[in-house]
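Only one protein chain is missing; all other protein chains are in place.
Labels run A and B following the written order; every chain starts at residue 1.
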Amino acid sequence: MNLEPVARPDAPLARRNPVAKLAAALLCSIILIATLDPVAPAIAIAVELALLPLFGVRLRVLARRALPLLVSAVGILVTLVLFAAERSGRILVEAGPFLITSGVLITALGLVLRMFAVALPGVIVVATTDPTDLADALVQNAKLPARFAYGALAAFRLVPLLAQEWQMISMARRARGVDAGRNPLARLRLFGSTAFTLLVGAIRRGTRLAVAMDARGFDAMTPRSVARRQHFGRADGLLIAGAAVLAGAALAVSIATGTFRPLIG
Amino acid sequence: MSKTTVTTNRWRTVDVVVAAVIAVTFGVIFWAWGLLWNVVTPAFAFLPATQAIMYGVWLIPAVLGGLVIRRPGAALFCETVAAVVSVLLGSEWGSITILQGLSQGIGAELAFAAFRYRSFRRPTALLAGALTGLGAAVFDFFVWNGEYALGSYRIPYALLTIASATAIAGVGAWSLTRALAKTGVLDRFPAGRERTTI
């Protein structure tokens, strides 16, 4: 698990306000999710990849993070072959219950491209955003309550500790003579009991952390000040607008070429 | 169970942090569970809808957060933070996961609100599990499963999601709350004070 941003922090778009980046990614995803055709997502993916250098993210890093999506892509293909709602077009393969048509393949292509197009903006934003900056910006620019934002941030800091703890608990089980061997059921049980111990330890830590935060005045009723300023400037507004325009343009092309297929209706 | 209610609705720091810790821990567990999910996908290849049986695990934080913290917004906060955390940990689904978390959290939140945040018994937990499953099912029905056959895939998938959420997230979170209370870590919460003194 890697919590550090993996991008060059001085890249022009990586430097934008975290709230702006998050809003842009969400907007992009929401617009693109509205269509099921392959054209709009293909255009969006091309633009997203072209913008990569401006975010300071290297293609290799992105590819590694998006790798698990390939597994899901295979899942989509299998599911569609078996359960497609429509099987129009030329018949390519026909074997018993299997009926693969060109229509099914185009639909599958559309779904897979859409999945990538929707996921990429979020992956890029995460790769370029520091969690502390995100919390600061959420409080200062998105007016989220500071208690919730910083409470969640403090809990988030426990993640690497929890990953270490998971290892520790597994070793402790072994030291007590408990291992699962090859039995899959025993493995599932061991997974459950390890996860429970992890949760107990984490809640205990969280309780202590909350007391420590109160000891430093987190619960005080006085208004909080900010030591790190986050600016939301014209460029940040432009980033959000740009994301909307790009996703909208991709959609417009697909409508113009007649391939557009709305999600609902 | 459940006579103790919270008198004030202001969240204490310990409520905020422990709710977030529950979410974060499940973010880490999801990360491990996601690996498992992808590994077993081939096993479900011929009846993909049945994979929804495993869906409930993603929804535990919503119900658990509501049962432990017992404040308006707790279920929604937990599920949303869990989603944000899994995005920050590099979930391959990207920012759309946050919307998904919101739609799931709202389901559980509505269940607790329906009892006016006064009851945290098993039936409430079941309802919360079912509704959070409904939230998840509706999202998937329209957003991810639109191209699949209605009768043989979309509807069974949605029903199984709700059943799994009721069983795993509803009953599961309720038993989990009791097991946690026994360990003493919930002593600062009403859920933990319902055990006998020692």
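Operating definition for what follows: a contact is a pair of C-beta atoms (placed from the backbone, for glycine too) under 8 Å apart; a residue touches a chain by one contact, two chains touch by 3 or more.
Keep in mind that, in the parts below, contacts and distances are computed from a predicted model.
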- Determine which name in "ABC transporter related", "Cbb3-type cytochrome c oxidase subunit", "3,4-dihydroxyphenylacetate 2,3-dioxygenase" or "Molybdopterin-synthase adenylyltransferase" the UniProt entry assigns to the undisplayed chain of the complex. "ABC transporter related"
- Out of B:12, B:71 or B:154, which touches the unshown chain? B:12
- Just the residue numbers, please: which parts of chain A touch the chain that's not shown? 130-132, 150, 153-154, 157, 160-161, 165, 168-169, 171-179, 181, 193, 197, 200-201, 204-205, 208-209, 211-218, 220, 222-229
- Chain not shown, touching residues in chain B: 12, 182-185, 187-188, 192-193, 195, 197-198
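To be clear about the criterion, only the chains that are shown with their structure count from here on.
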- Task: Could you tell me the distance, in whole angstrom, between the mean C-alpha positions of chain A and chain B?
- Result: 18
- Item | Partner chain A, residues of chain B touching it in the complex | 11-14, 16-25, 27-29, 31-32, 34, 36, 38, 41, 45-46, 48-49, 77, 81, 84-85, 87-90, 92-99, 142-143, 146-150, 152-153, 176, 179-180, 183, 185-186, 188
- Listed in rising order, chain A residues that touch chain B in their complex are 1-3, 22, 25-26, 29-30, 33, 36, 65-69, 71-72, 74-75, 78-80, 82-85, 107, 110-111, 118-123, 125-126, 131, 147-148, 151-152, 154-156, 158-159, 162-163, 166, 191, 195-196, 198-200, 202-207, 209-211, 213-214, 218-219, 263-264
